[in-house]
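Apart from one protein chain that is not included, each protein chain of the complex appears where it belongs.
So that you can tell them apart, the chains are marked A, B and C in the order they are listed, and the count of residues begins at 1 in each.
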Amino acid sequence: MKTGLAHLYIPGPTNVPEVVRRAMNVPMQDHRASDFDQLTGSIFEDLKAVYGTTKGRVALFPGSGTGCWEAAITNTLNPGDKVLMARHGHFSHLWVEMAKKLDLDVQVVDVAWGAGVPVNEFARILGADRHGDIKAVFVTHNETATGVTSDVAAVRAVLDGALHDALLFVDGVSSIGSIPFRMDDWGVDLAVTGSQKGLMSPAGMGMLAISEKALRAAQTSKMRRAFFDLADMLKQHDLGSFPYTPPVPLLHGLKAALNRMMDEGLPNIHARHKRLANGVRRAVAAWGLDLCAEHPTLYSDTVTAIRTPEGVDARDVIRIAYDRYNCSLGSGLGPLSGKAFRIGHLGDLNEGMCLTAIALAEMALVEAGARIKLGSGVAAAQEAYVMRPAEAKLRLAAE
Amino acid sequence: MKTGLAHLYIPGPTNVPEVVRRAMNVPMQDHRASDFDQLTGSIFEDLKAVYGTTKGRVALFPGSGTGCWEAAITNTLNPGDKVLMARHGHFSHLWVEMAKKLDLDVQVVDVAWGAGVPVNEFARILGADRHGDIKAVFVTHNETATGVTSDVAAVRAVLDGALHDALLFVDGVSSIGSIPFRMDDWGVDLAVTGSQKGLMSPAGMGMLAISEKALRAAQTSKMRRAFFDLADMLKQHDLGSFPYTPPVPLLHGLKAALNRMMDEGLPNIHARHKRLANGVRRAVAAWGLDLCAEHPTLYSDTVTAIRTPEGVDARDVIRIAYDRYNCSLGSGLGPLSGKAFRIGHLGDLNEGMCLTAIALAEMALVEAGARIKLGSGVAAAQEAYVMRPAEAKLRLAAE
Amino acid sequence: MKTGLAHLYIPGPTNVPEVVRRAMNVPMQDHRASDFDQLTGSIFEDLKAVYGTTKGRVALFPGSGTGCWEAAITNTLNPGDKVLMARHGHFSHLWVEMAKKLDLDVQVVDVAWGAGVPVNEFARILGADRHGDIKAVFVTHNETATGVTSDVAAVRAVLDGALHDALLFVDGVSSIGSIPFRMDDWGVDLAVTGSQKGLMSPAGMGMLAISEKALRAAQTSKMRRAFFDLADMLKQHDLGSFPYTPPVPLLHGLKAALNRMMDEGLPNIHARHKRLANGVRRAVAAWGLDLCAEHPTLYSDTVTAIRTPEGVDARDVIRIAYDRYNCSLGSGLGPLSGKAFRIGHLGDLNEGMCLTAIALAEMALVEAGARIKLGSGVAAAQEAYVMRPAEAKLRLAAE
Partner (left out) sequence: MKTGLAHLYIPGPTNVPEVVRRAMNVPMQDHRASDFDQLTGSIFEDLKAVYGTTKGRVALFPGSGTGCWEAAITNTLNPGDKVLMARHGHFSHLWVEMAKKLDLDVQVVDVAWGAGVPVNEFARILGADRHGDIKAVFVTHNETATGVTSDVAAVRAVLDGALHDALLFVDGVSSIGSIPFRMDDWGVDLAVTGSQKGLMSPAGMGMLAISEKALRAAQTSKMRRAFFDLADMLKQHDLGSFPYTPPVPLLHGLKAALNRMMDEGLPNIHARHKRLANGVRRAVAAWGLDLCAEHPTLYSDTVTAIRTPEGVDARDVIRIAYDRYNCSLGSGLGPLSGKAFRIGHLGDLNEGMCLTAIALAEMALVEAGARIKLGSGVAAAQEAYVMRPAEAKLRLAAE
């Protein structure tokens, strides 16, 4: 029988803050009530801040981030439209598959799982697209499967350099809210995220941010859509409502989560993610293991994907952590199955939580046969987190 | 400032039982964990019982019942397919609109808002459809806007009588779980419902039941779909999971709600709804007001739509009930706006709750200008609910 | 199987507001933490406002109001002290019993259960007590068993008139927070209440307010006490803490309840209780039944005790309400058992709740054999609550 806290260190759903959990403990209510916009109003405003947009709009779709991938496509493109996508991990792969299902003409650039978006190759392709056949470029900002963060601004620069008019789609499911995202600055046209990662809430809502340019494109899109119809949604959002019954407890939770995020401040949240992620990576280095991410410039501050050593099945690591230590780690997906496991370190997190994840991962690694010195990863992370006594004393004195 | 209980008598979301609310008070968990099917397993089985099917399958789509309308269409039909639908209230109207958006060739039979599905007209049309051009017939089992329950079995008889092979789609959003639904017996092919009505849970999940015939149709459907792809969903359901992150707290709630429903027993639930609804209708009769439903055979046991008297704006009734008495009543939709209000009486309900709704509705009616005797509706409902003292004594003795 | 809302209309515990329930949904925390006073601080201040004291202090004892009865006695009196008490209901009876157990020399004035504190008799006794042998006078402000509110100010006037120095003890368990209480103005020295009535929280905490005079008396009291030692408690309260581990979730709940009460405003709360209680009494009058309270000047605005007609066993009424209608009514206590039942109407309440209680009580009465016209009580209460249409229209326009 499992006892004690369930240690949850997957890259989503993440640990929901108490204040969010508390907020969701509600009886039902009428989403058509005259004062329902008191619940929803601040959500839209705060989400715009999280996205880094003042000019765009945000729509909330019940469902998930996957649903918003679909909403982004079906509201702005047309069947047969040519789009440019990279495939470098499980989630970019799934997005490619969806684009094909939705009858887009997908030009896929395959790169290694562990690489980032191939900016140079994108530059070459877009530069060669003299007639603007490519209607959209898709970027997976943070490939959750490999722990790789790609450079959205660089893709924007490539588009601008090629004077190319394609829409820029970004999957920010495991990045937005946790690491910097600047929709307006980067000229992102459609940005997708979900409630259950950086937004610190349960799954059940997807968010889609839409630029003014994308809103214009939406007026001419003829793709079939109903549930994910953006015009219907925005029309109701203008009234603080939804075209169909929304998951009210989740809205209460999301509102509380956004309040908590605004209290911490986005720059502080981003700095915290960087600091905590750094500790996790130090631990991996101390173990002598490799990351999936190919280069430090690609390291994700929200999830770390770790290759297990030769002869150690990553599935055993995950299974031991779960069965014996009540700890959920992320699995290796697709070709990485058995070869990698992942530690999610995003959302409402602190040092103790990262140290817990590291301590349990190293126990599971050792039990699965890895030759790792127990405590080595924890010590390395602690070194990254600890404050010198002199500094600590000053702080104590100042408080 | 509003004080005390918020009295919720809209036809959904309905009042969530405490046992469901409690079950949703959970930390997050990994939906990819090896034991996740312990959460989901009984849900699928219990839902089949609620639908009255042993041969069909049930899929759970994060989102809402509206999403399942779309899933039903996009997984089994093809663009341009001719379908037969009736429009006799706001929700059948919305379903027609969706079918058009999804490029179906909709033959709409318009009848009065307050009438049921026009079975004879359907018989005529289907009988005339010699070449089987009509691929599907859509029935709104319970038109939530008018409080009208239609006869699904009669539509099945018409199809059978015409030896017509069309698929039978049923919207059971405000009926399934509350009043009898016999998917297998009635030969329903696609039946849609949502979590927030008879299933006593918050909104956020839609349920789609699919007959074997519909599953076969799904194999040849070429309509574009992604989020609502049935094959992907069923494949994951076979493993107790979902193709994307599901709303875990809602699953816990739904499981608890189904357990509670199985404890009460479906026949008892149906009998309770009939008994409680009868009391509400007696109250309306005592007020001297008309129902939207045209005939007693159409009366819905889950929602009653009530026409306000000449000169009384139904929106005032609703507003007074909400602002002064912390009571949510359903509004008149579309052409019924201002002319009708609705009392939802479904889900986890008892006599006291119905009496509360009636008592507050009559206060709001009087304050909005209706000439109604205070207490008259309550007394009529009490008469419907009360037990004779002799019988009550026997019961007390027997306990 | 019981379904739907459990209708709770006993005079405590009362219906806990959602905001309180939500606040209690917390993980545990260290009550010795440096910032624990952030939780407790406002509680003490707000309680003083509820008590109507600026000069006195308030202590929170884990346990219940009963515990605070004991704390009041053991911290300020001495074994063998003569005290003056009235017995006119179950709770004043229990307090007398406790005083005897604690070795006080109790002079009991017995009056009818249904009468108030016998002010004139008290005046006579106190006037005759030339040597000040009586050390304390005990008043049950609101006798919960009979629905009788006594006149504390009149007892103060009697003490002052007799130039008598006795301490004035008041049991305000079912009054404080719901009806006016003016500790300083009335010269109350020790006032007891509990968390589960007007303070809208679960049971588990008792509150004791102590005047400056009582604090002085506490310095010379030699009665044995430990758990309920006031000096220990106040010393810790000064630090925002407790001498032993307090029930932390209840503190969160109490804080939220007090915030909600301050938002509504004490005068508004008192007016609401008066208005709602009036409706309940109108219902009883319409039924043709008698109250236990002997005279309108004694009517309690927090609880109404109703005598059942000849031949109707009040226990049957209560049992039917509970078993058949999921409704908890208060029972007749002691000599009133079988002869009376009680409706609690205090705390976080509104019109719909009172109408529910009345509607279900009249069903239970009829089923138990009472000759009562169904709906009559509800109609009478509605008449008390309803607004004239013209006025309602003005209100709607003004909003």
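Assume a residue touches a chain if its C-beta (ideal position, glycine included) is under 8 Å from a C-beta of that chain, and two chains touch if they have at least 3 such contacts.
Because the structure is a prediction, the values reported are computed rather than measured.
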item	value
Touch with the omitted chain, as defined above, among C:L102, C:I306 or C:A340	C:L102
Sole residue of C:F122, C:F181, C:F228 or C:Y385 that reaches the chain not shown, by the stated touch rule	C:F228
Residues from chain A at the interface with the omitted partner, ascending	1-7, 15, 17-18, 25, 263-264, 268, 272, 316, 319-320, 323-327, 348-353, 355-356, 359-360, 362-363, 366-369, 373-376, 378-380, 382-383, 385-389, 392-393, 395-396, 399
Absent chain, residues of chain C that touch it	6, 8, 10, 12-16, 21, 24-25, 27-34, 61-67, 69-70, 79, 98, 101-103, 194, 196, 202-204, 223-229, 243-250, 319, 322, 328, 331
Footprint left on chain B by the chain that the document does not show	18, 21-23, 25-27
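Just so we're on the same page, only the chains that are shown with their structure count from here on.
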item	value
Cα-centroid distance, chain A relative to chain B, in whole angstrom	36
Rounded Å distance, chain B centre to chain C centre (Cα mean)	44
Distance from chain C to chain A - Cα centre to Cα centre, in angstrom	53
Of all residues in chain B, the ones touching two or more other chains	6, 15, 25, 319, 323
